[in-house]
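Read the structure below first, then the notes.
Only a single protein chain was left out; the remaining protein chains are all shown in position.
Presenting chain A:
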Amino acid sequence: MTTFLTRLLGRLPIGYLQLTHHPGRLLAALAGVAFANVLVFVQLGLAGSMAESVAIPYRLFQPDLLILSPAESEALSDAATLPRQRLFQALVHPDVTGGTPIYMGRSTWISGHDASSSIQFFGIAPDATAFFHDALAAPLTSLSLSDTALVDTLTRFVDMRSFAAAQPEAPVPFEIQSRQLGAIGTVSIGGGFGGDGVFLVSDQTFFHLFPQRSSATPSHILLALAPGADAGRAAAELVQLYPPDTVRIRPVSEAMEQEVRYQMTERPTGLIFAFGVAIGIVVGIVIAYQVLSADVADHIREYATFKAMGFRQGFFIGIILEEAIILAAIGFWPGLLFSQLFYESLAYLTNIPIFMTTERAVAVFIGTIIACAVSGMLAMRKLAAAEPADLF
């Protein structure tokens, strides 16, 4: 390794030799860097999981535009209702080929084992299959049977195995909101951070479950556009059809991005995760700084000697950066491994969509290098204490 690094650096790898001279201290330093990596990965993983769980319901939809209420909240599940009349008004636009309302409501499902789960219900018209994901087309049609539901196999706190065989011909009964429903199929959506599961029902079944809700006030409206129509332009033109500030109209993908942004930057959970990432970075910098500054302090006489010999500042920067990069590059891998184990454990225990992505791993790796380099630059200040004249 020394020979390889000598060739690479064009000088003896002083930083590497200093670090490996004290294996115990090096291991402690690597553990510190790995710990900081785990902190950052955990927070990024949770934040990514929240973004993913926000996006999943949007992926059920296959229309071009989404009409939302003008309420301030950007969350799909939080949105207030809007008049169904907005749908009919939209149909006058030449690019709009169709539309359907969707109704959303939340209920607590107490299963037979005293476990309770918060369920997000989507009430949709069974014949509006064109507005939903292709895989849902056939099961959605079956929802025309009253008091039937497609249940979420990823629902938390409930053993959903008994629903695996649910068919329209052989519904699996369950009770919710004091009403007997029959599961006629399953979907795999997952509750994410806002709930424990998602159930799809017909609009009529929805009104049975939520009698206070009216078909005249859906939660959102989905619009389909003619092939080749510009969704952004159509959305802008549609807004002009309504009285000011009565609707928000967005392409579905844009609405999804908007909600992800909203959840990450304006909701407490997102801010907590962002704060957690910042804490992880600060902890990483502090750990790396402690290691590097202690190393500089330990070698202050050697550095003073090098100064006396005529080595320039760039040489010392090189040594400290070399140490920083070694710590970052080696400490990253155990951090990645532990984080992967954490993700898998959390996904298994909670059913939230948490997983490692290449982009995240690369970003954290680069961030670790930068954080360690910043720590190294801070530790450089201690070099001023290396006064060669004091060696005599």
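FYI, a residue touches a chain if its C-beta (ideal position, glycine included) is under 8 Å from a C-beta of that chain, and two chains touch if they have at least 3 such contacts; residues count from 1.
Assume contacts and distances are computed from a predicted model.
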Review point. Which choice in "NADH-quinone oxidoreductase subunit M", "BlaI/MecI/CopY family transcriptional regulator", "ATP-binding cassette domain-containing protein" or "Acetyl-coenzyme A carboxylase carboxyl transferase subunit alpha" gives the name that UniProt lists for the one chain left out?
Key: "ATP-binding cassette domain-containing protein"
Revision key, fill the gap. Out of A:Arg11, A:His133, A:Arg179 or A:Arg381, only one touches the absent chain, namely A:Arg11
Study note, to complete from the structure: Given A:Met309, A:Leu349 or A:Ala384, the residue that touches the chain left out of view is A:Met309
Study note, to complete from the structure: Of A:Ala135, A:Ala164, A:Leu337 or A:Leu391, the residue that touches the missing chain is A:Leu391
Check your understanding: Contacts of chain A with the missing chain: which residues?
Key -> 3, 6-7, 10-12, 14, 17-18, 20-21, 299, 301-302, 304-312, 388-389, 391-392
